[in-house]
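All protein chains but one are shown at their positions in the complex.
Labels run A, B and C following the written order; every chain starts at residue 1.
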Amino acid sequence: MQQPDEKVDGWEPKIIAFLCNWCSYAGADLAGVSRFQYPPNTRIIRVPCSSRISPLLILKSLQRGADGVLVSGCHPDDCHYLSGNYVARRKFAILNNLLEYLGIEKGRVHFAWVSAAEGKRFAELITEITEEVRVLGPAKELVKKQD
Amino acid sequence: MPDTSVMIRDTAKKLLDEKRVDLIIGFEKGTLPLRSTPCFVRTSQETEKLIWNASCENNLARYLRGRKEKVGIVAKGCDTRSIISLIKEKQVAREQVFIIGVPCHGMIDRRKIEAKLDGKEILEADEVTEGVILKGSGFTEIVDKAEFLHNSCSTCSYRNPVIYDALIGDKVEENRGIDEYGEVKEFEAQSADKRWHSFTNEISKCIRCYACRNACPLCYCQECFVDSSQPQWIGKTTNLSDTSIFHIVRVFHTAGRCVDCGACDRACPMGIDIRKLTKKIEKDVKELFHYQAGINLEDVPPLAAFSLDDPQQFVR
Amino acid sequence: MKEVKIAKNELVSFLDSLISEYKVFAPVKRDGFVAFQEIHSGSDALLDYVNSKKPPKEIFLPQSEVLFSYHLGGEGLGIEEPSFEDKQTVIFGIRPCDARSLVILDNIFNSQEYKDVYYTDKREKTLVIAIGCNQPSSTCFCTSVGGGPFSSDGSDLLLIDIDQEYVAQAVTDKGEKLVTKHSQFREVERRSLSLMQKVTQRAGALIRTKIETGAIAEKLAVMFDDAFWDWLHEKCLGCAVCTYLCPTCHCFDIADETLDQTGRRVRIWDTCAFPLFTLEASGVNPRPTGKERMRQRVMHKFKYFVDNHNVAACVGCGRCIKECPVNLDIRAVLNSILNR
Partner (left out) sequence: MKNPYIPIAMRAEKIVIETDDKNIKTFSLSFLNKAEESSFNYLPGQFAQLSVLGEGEAPFGIASSPTQPGALDFTVNEIGVLTTALHNLEEGAIIGVRGPLGNCFPIELFKGKNIAIVGGGFAFTTLRSLLKYILHQENRSKFGNVTVIYGARRPGLLLYKDEFKQWEVRPELDVYLTVDKADEGWRGKVGVVPNVIKEVAPSPEDAYAVVCGSPIMIKFTLPVLIRLRFPPQRIILSLEMKMKCGIGKCGRCNIGNKYVC
């Protein structure tokens, strides 16, 4: 991915969305089938469950040029694997705090619950996140540059 | 009261003689002032080497994993907490270890003393009741030990062993009224820019020697993510982004497991303030999930558990 | 060898004139420890210090160094070789042990048989100005491994502190040209020379550790299967502190670092202490435990290197002793070997 050095005209945020197969991905699918419009800045990666997401995947995305990352899974109590999202929630609570503590801008990494029925909500969520990241400008902190 | 070193020797000797353990892991005199060094004792004669003083700073729990023999281990409060974490993670069987618990007054941070002496070299150090007598070429100074403890020691609230099979001497009084998260809170209060700046400034010193990882009793993954080639998570150079990710993820991996023994911080040759990161994780685990690592054998580790009403304000 | 002197209060002006011509590295205080860094003013150089945290080898053998860069997706390999900086360099204030380490490293990277282009380029463009050690540290054992607090091996110019001035010994032609060229160097009087003698004798006596390392290689020759290795490594954490901070350790890894379509093949410090050093893709590791890895480190320094280059790969700087997180002291290791 080509990384612009600064906020320039024509720059578009790149967002990586890790969506759980059972709810959020289906939600994205529904958004598409229902023809809800949302910005095209998001690249979706389908994963079995939100708990599958390791902090490494999030950090590596930011390192290699993503301006924002979204991890989305089933609402609490709806996990296909019963408790995957509960376990993920604890993990991300710590990660989220840690990233903020280190000074990584708020608004780069997002977590959400989106069900298979929430096509509209998915479209809105992506629209919101895209706009938030657009306001922040290109990611800087963890981006790998040749030194 | 008999000398702690002597009591440790007697206990170790007895354990070996009675064949209750095959190996004692403890400390012997180091080769430098203010230094002790881990030692491995297998015969009762060798127990004479064992010592105890304020420079027994290494966390010996690090040496427990993967052993077949029965082990006696000399353990401070923090070491016993690490042992508990290891037992919970099924890395060590409780019945395999005989814990020789030693109440601890805190360990001396020799770097702090060196900084105070500003280049003057310590050639001899003696611990006495009043403090530590430091001798060097052309100077003799006595310093107050309490002033030069490791940060993790001066805020420690588990100076007494949490579990043990034998206790050496009497329990010591625990620290009271100390805000162990003072430094973390101070850091939290700074602006994001400033925090990122000081984080990267620290990390830029990293030479990727992995002393922090290797000194940590809980960093025992068969294959550390930094060593994986398929996928290769991060590059191998000291590129700032790569080293930052190494430290972020390593610290994250200690969540609910780190007992703030300070081993990583002490091992770092470049003086990176690693504890500022581990302590934050420890604080969050306590605040979010009401869990403290290594204080009993019962509580389920926080990342292996959940509660229906865990905080989720950060989730959209 | 030409001997001259330079007054201490003229050192800064000497350094300033060097800076106008050379890229000058000198010890500076950074983050609480001493490091060799490029200085832009003579007064930035730290004169009162024991030694740097990291050895100056990194100036010649950086922790990571680009061998070449490449561009993917085009015709052929798209390789571009790096260009080398033209500027001549001076390292000022290096200790004699570290200067000597360069001579040892030359065996690997700058010998009759092989000249490593990356190393040799920097080595040949660099002038080494060492300052002798009036106050060796308690961890110094240079005299046990063939060096000394005033050894001139590897230096072009050696400065010896005699209170108000330095006696400057021009060790090489390069050094001699330098003292001839710069007016701060003046004729040295007999009084200064006798003072110098006193200083060097006194410092020599300050080095307490004396190990007869002459017999080490011979001892090690029959120790490969010795039970000694079974316990020696026991407390070792397997980290890279001793090797990365060693002025003579030079083992490296080679890796590709790609970003987008361009990348670089880099040479990176590596260490025999890591299992990954010898782990093969099949999962087989010929040095599977700390025992084999520790043995390799000791053998490489004090046996194999001696066999191949007639000198031990150790200059007695004591960094590994000071910095080892578990106080595994190489002097004790050597003594145990000698006592076997």
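In the analysis below, a residue touches a chain if its C-beta (ideal position, glycine included) is under 8 Å from a C-beta of that chain, and two chains touch if they have at least 3 such contacts.
All figures in this text were calculated on a predicted structure; none of them were measured in a lab.
Put simply, the hidden chain is in touch with B, C once you look at the whole complex.
Here one chain is not drawn; of C:K125, C:K219, C:R265 or C:K291, the residue touching it is C:R265.
Listed residues C:E38, C:E81, C:E189 or C:E212: the one in touch with the omitted chain is C:E81.
By the touch definition given at the top, subunit C reaches the unshown chain through residues 67-68, 70, 72, 76-79, 81, 108-109, 114-117, 224, 250-256, 258, 263, 265, 267, 270, 272, 277-282, 284, 286, 296, 299-300, 303-304, 307-308. Hidden from this view is one chain, which touches subunit B at 229-230, 232.
Heads up, the rule we're going with is that only the chains that are shown with their structure count from here on.
Rounded to whole angstrom, the centroid-to-centroid distance between subunit A and subunit C, based on C-alpha atoms, equals 48 Å.
With each centre defined as the average position of its C-alpha atoms, the distance from subunit A to subunit B rounds to 36 Å.
If you average the Cα atoms of subunit B and of subunit C, the two centres end up 32 Å apart.
For subunit A, the set of residues that touch two or more other chains comprises 144-146. Contacts with at least two other chains are made by residues 235, 239 of subunit B.
Residues 1-3, 144-146 of subunit A are the ones touching subunit C in the complex.
For subunit B in complex with subunit C, the residues that touch the partner chain are 30-32, 35-40, 58, 62-63, 115, 119, 121, 123, 137, 201, 205, 207-211, 213-215, 227, 235-239, 266-267, 269-271.
Subunit A meets subunit B in the complex at residues 55-56, 59-60, 63, 76-77, 83, 86-87, 89-106, 110-113, 125, 141-147.
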